[in-house]
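One chain of protein is taken out of this complex; the other chains stay put.
== chain A ==
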Amino acid sequence: LTQGFWRTQAWGQPPLQAPAGAELWVWFQPTVTNVDKAWKELSNVLSGIFCASLNFIDSTNTVTPTASFKPLGLANGTDHHLLRYAVLPREVVCTENLTPWKKLLPCGSKAGLAVLLKAERLFHSSYHSQAVHIRPVCRDASCLAVSWELRQTLTVVFDTFSSGQGKKDWSLFKMFSRTLTDTCPLASQSKVYVDISPKNKEKELLEVTPTPASVHEAIVQGDKRTYAVYDLLSPSLFNTSRSLNVQLKWKRPQDSSELPTPVLHAQRYVSGYGLQTGEISTLIYNTHPYRAFPVILLETVPWYLRLYVHTLTIITKGKENKPSYIHYQPAQDRRRPHLLEMLIQLPANSVTKITIQFERALLKWTEYPPDPNHGFYVSSSVLSALVPSISAMKNMDVEQSPLFTSLFPSSDGSSYFVRLYTEPLLVNLPTPDFSMPYNVICLTCTVVAVCYGSFYNLLTRTFHVEEPSRGGLAKRLANVIRKFRGVPPL
């Protein structure tokens, strides 16, 4: 569940990105006979557990991708008919979604690192994403038994620059308004990693307090990074003070942030005019200086934007680029969305532009959502790639650094897996005027009243002569006064 969009060019490569809204993807076991029925039941049950409207997932926004997703844990076969993927881009994330997420943690938010996660500070951020992953893993190195691993991740981007008087210093207390006091007794590892990688090989640019007990170096996403490690389970950490408040201060003021441009990033936008046709364009950037690599693009477009696949063009460096694998499943009105999956080779240091034209459909009047002029969302497209890394990576031991091996897995030392999401699109559809029934009632009732009323009056009105009455006492008195004045009587 995600609120906001990860700005790759300002913030760098995300550790784990998710599309805006709610995303759910499930690999079913081969023993399941009716996958669609199981998918519907699962999305309804998860909707109840996480207080999210996942029950709106139905066949109109579910697709079965063929190549973009592979099972994360141990799996026997990869028949893609057992996979279902759905995104709800309109879903809003709030405190009611965070509370069941916290309830899944063994110590809840009473002890350990989760003490920091209070909703009023977490939602005051530019980007908030929480995720739950469940996969089967080997119980030990010999892999004789299989256990289920539950992984919960929370990605939050705080903007301390704008809220901290223009200084980029931060501390745990400033961000979360509380500090770490003890560990969860059920945790076997409880660590805080702070990224203190020196930029441009300059040392002494920043200072971290309290002094970290150890420093860990790793190659993460092609970059060599240095992390300061605070191990909450080591008894020496809480010796000097009862609480741990990690602070980072910059020695020299930074004028511009020099984050390295990520090797792969993408943008998507809608162009065109009017309410009949339009064009979806996706730009994919490969900034690696000399290596080319392929990327799988998965696009899911709702059925009411009718794609014309014959207008699909892919242009790289001015020349046409033919994808080596295309899987296209056309939409069925009110039943299935469009699914377009392509494997595109990206040459080194290039921009690839993919365009496809569409036509907007007219919906039935009961199918419009409550605020139809807001627009209709098109969910983010998914880019999956094995990006070659600039510096060589070595295999990390699972026992020593479980965080890094599960977040940034690498099968060989030369490339790492990246999954990116583009922006969701907001498209206007031709909307009828919903006040028309009221207008019709007013108009017809007025016409009927005026016509019938005047006709009836014309036919049945009669005129009588009325005798002037003598009037009451006040009138006679007034007439007497008027006679004296010489004015005609009432």
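FYI, a residue touches a chain if its C-beta (ideal position, glycine included) is under 8 Å from a C-beta of that chain, and two chains touch if they have at least 3 such contacts; residues count from 1.
Just so we're on the same page, contacts and distances are computed from a predicted model.
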Protein name as given in UniProt for the chain not displayed, "NADH-ubiquinone oxidoreductase chain 4L", "dolichyl-diphosphooligosaccharide--protein glycotransferase", "GPI transamidase component PIG-S" or "DNA primase large subunit"
"GPI transamidase component PIG-S"
Touching the hidden chain, out of A:7, A:70 or A:103, is A:103
Given A:10, A:45 or A:259, the residue that touches the chain left out of view is A:45
For a quick check of understanding: of A:111, A:297, A:331 or A:425, which residue touches the chain that isn't displayed?
A:111
For chain A, the residues touching the chain missing from this view
45, 48-49, 100, 103, 106-108, 110-111, 185-186, 437, 440-441, 444, 448
